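Got a structure for you, questions after.
Removed: one protein chain of the complex. Kept in place: all other protein chains.
Which chain is which? They are A and B, in the order written, and residues in each are numbered from 1.
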Amino acid sequence: MSAHLFPMHHSEAASGAVDSRVIDDSMRLPVLILFGSALHWLIAAALVSVVLSIELFLPGLLGGISFLSYGRLAPIARDLFLYGWASQAALAAGIWLTARLAGRPLASSPFGGVLQSTLIISATVLWNLAVLLGSLAILAGYSTGVEWLEYPTWASATLFLAFLLIGIWALLLFDRRTNERAEVAQWYLVAGFCSFPWIYGTANLLLTWKPVQASAQGPIQAWFHGSFLSLWLLPVALAALYALIPRILGAHLHRRNLAPLGFWSLLLLGGWSGLGHLIGGPVPAWMTAGGVVSSALFLIPVVIILINLLGIVLHHPEKESQSLSFRFLIFGTYAFLVLGVLSALISWPDISGIVRFTGVTEAETQLWILGAISLPLLGVLYEAIPQLLGRDCWCRTLADLHYWLTVVGFWLLVGVLALEGFFTGLALSDPTVSFLNIASYAYPFYVLEAAANLILLSAAAILGINMTRALAGDYFFPKK
Amino acid sequence: MHRLTTLLSGIFLVFLTSWIGLVAYPALQLGKLAPVPDADSGASLPPVYGGEAVAGQHIYASEGCVSCHSQQVRQTSVTRIDIERGWGVRPSVARDYLRDSTAFLGTIRIGQDLSNVGRRLPEAAWHYRHLYAPAAVSEGSVMPSYRYLFTLSKIQGQRSAEALDLSPEAAPPAGYEVLPTADAKNLVAYLLSLKHDYPLPEAGPVKNIPAAVTH
Partner (left out) sequence: MNHDHPHSPQQDEAACESSTNRPLSPWLVGAFILALFWGGFYLAFNSGGFRQDVYESNAVNWAGGAVVVAAPPDPKVVGKRLYSQNCIVCHQANGMGVPGQFPPLAGSEWVISEGNHADNHLVLLMLNGHQGPMQVKGQSYNNAMPQWKQLTDDQIASLLTYIRSDWGNNAPAIDPAFVTQIRKGDGSQSDPWMQAQLLAVPPVKDPGAPAAK
């Protein structure tokens, strides 16, 4: 078990890095609470997704109930995945990785540890309240109607503030780090933590708090969607991959000198990647062209990152790992590969003309959220919790079950969405086929989507059980 | 790369490029687009729509209609199918959304595109029936029923003029009628206002382009 994966310094005393157990001690409670609440929302989001996919093929089942209508539940599911699960898991993973990579505990500032922990925990409570009450507000009919920004103003402002209270420590920790030469993972963490306030603040300001004229909102919405995923969540996930994969395998990053190019090109193109969702839309032609080019060129950072990470695996086939976290990290890397290829493909105008607005778009979004982002974060969760608790705490059977259910559920969901979208898009291209006819052909796909979502819900629930068991530890499951 | 300040400056500059292109430029240019006068009548285009439709936009937002419906007719250089399918007579442009408070462009079409639904389905009665019981009006539709936007009330003497004419499978029990609430009326007023068929300087001619039927 890789209990002491860190630190990377061969001589801790000389470099000034603090012992990893001390670092973990300093942030045990905040990180555990962040991961714990994130997991709660993952389960809730998966549950709402199951209800949503059932409503697609049984619309009469819950029809007529205002707070269960598709239009109210769909934004809730999306926002729970984005803000409830992914952002909190990214905060947890980000803080843990930043501190461990920096070789510094959370509590080394003049203020002392209690203040920082309290601030982070209070911010986490605020964050969760905002997500909970914001979701209830959407259910009650107070959604703003802007995609991914449906929370009322008071909720989104609270999220913004809560992030500042948590994120600032990550930046301070980086600045006080003990390793002279920052490693790749640390660049990505800084980028991620810097971008959330900028992206979330700008988007909310111009779209929901003081909306700009609606003729301008299309590009800003698209920018927000693209940047939120590729500049906040993805960098934290990539940091996890860059930090953990080499260490677990005990090898170097492959062709590390490509990494800076990968980093900067990802940051550059990530901001523009949202344009891929506006191809042919009511925006000047250069934005459509920009969307095509940025989605295609996005393959450059994808290729570089894959070389860096998968290169290790391919060049060191003798190095295997029993690590519970490793398989999620590699799974996430493969999802990232599929994502890059799919994005580039569907941004080609002729193909976009057929598949945009269909399940293929949703498949791409799921590849982002559930794939390239969530899987590495799950990898960090499996790695961090035992180290924070100081003991080997996972039940192997439950962990295996979680992994395999996630694999099946994820690829089933993405595959079904992509196929449904592809066939629907082709059928829609023939103007003589009526829309309702096409909708009826999608029924079997909707059923399969519901099944996939059910599998993912079970996976999340099993992880929840495993985590509860891990945290409850010696009290309820004494070692024999 | 190895000092926080260097890294931060680099990140800031790189973020700035997409921020300028996709946030600042639209806000300052597209966000300042003004209505244009109609060549024939002098009226302002896009047309102003009334208070009911403005209130209806908020219902559209809170009911999450954008989760299933888009509101954009794509440029013909990408695809002609939106126009051939009758969802619009010309591609949508930024100025079309001038009068809205939120541009509900949408990202998925589980339901049809609605940017020209006011032109394609100009009868309020159809919309009321459809919102109340979508499956009765469009067979096989997956749209949820919005009957909570309506009230079921006992017929007092004579049937109200506003009562919905429903087909037998959706009709209320005898002696009752279905009336739209203010929310329903506002929403339908908004839907009926959705027509991007007026000519705009950047949007190409609308002559000689056949209209659509209910589809």
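The working rule: contacts are C-beta pairs under 8 Å (C-beta built on N, C-alpha and C of every residue); 3 or more make two chains touch, one makes a residue touch a chain.
Predicted model only: the values in this text are computed from it and were never measured.
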| item | value |
| --- | --- |
| Displayed chains contacting the withheld chain | A, B |
| Which of B:C68, B:V93, B:L114 or B:A163 contacts the chain that the document leaves out | B:V93 |
| Candidates A:L258, A:I351 or A:L412 - the one touching the absent chain | A:L258 |
| Residue in contact with the excluded chain [from A:G64, A:P431 or A:G464] | A:P431 |
| Candidates A:P59, A:P282 or A:G379 - the one touching the absent chain | A:P282 |
| Touch criterion as defined above, residue of A:T153, A:N179 or A:S458 at the omitted chain | A:N179 |
| Missing-partner contacts on chain B, residue numbers | 29-30, 75-78, 80, 83-86, 90-91, 93, 201-205, 207-211, 213, 215 |
| Hidden partner chain, residues of chain A it touches | 5, 8-10, 179-181, 183-184, 242, 246-247, 250-258, 261, 282-286, 288-290, 292-293, 296-297, 299-300, 303, 307, 315, 349, 431-432, 434 |
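As a working rule, only the chains that are shown with their structure count from here on.
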| item | value |
| --- | --- |
| For chain A paired with chain B, centre-to-centre distance based on mean C-alpha positions, whole Å | 31 |
| Chain B contact footprint on chain A (complex, rising order) | 55-57, 59-60, 62-66, 69-72, 74-75, 138, 141-147, 150, 171, 174-175, 180-182, 187, 190-191, 194-195, 198, 202, 206-207, 211-223, 227, 231, 260, 264, 267-268, 270-272, 274-275, 277-285, 287-288, 290, 349, 352-354, 356-358, 361-362, 428-429, 431, 434-437, 439-440, 446 |
| Complex contact set, residues of chain B against chain A | 1-2, 4, 7-8, 10-12, 14-15, 17-19, 21-23, 25-27, 29-33, 58, 60-68, 70, 72, 74-75, 77-79, 81, 84-86, 91-110, 112-113, 134-135, 138-148, 215 |
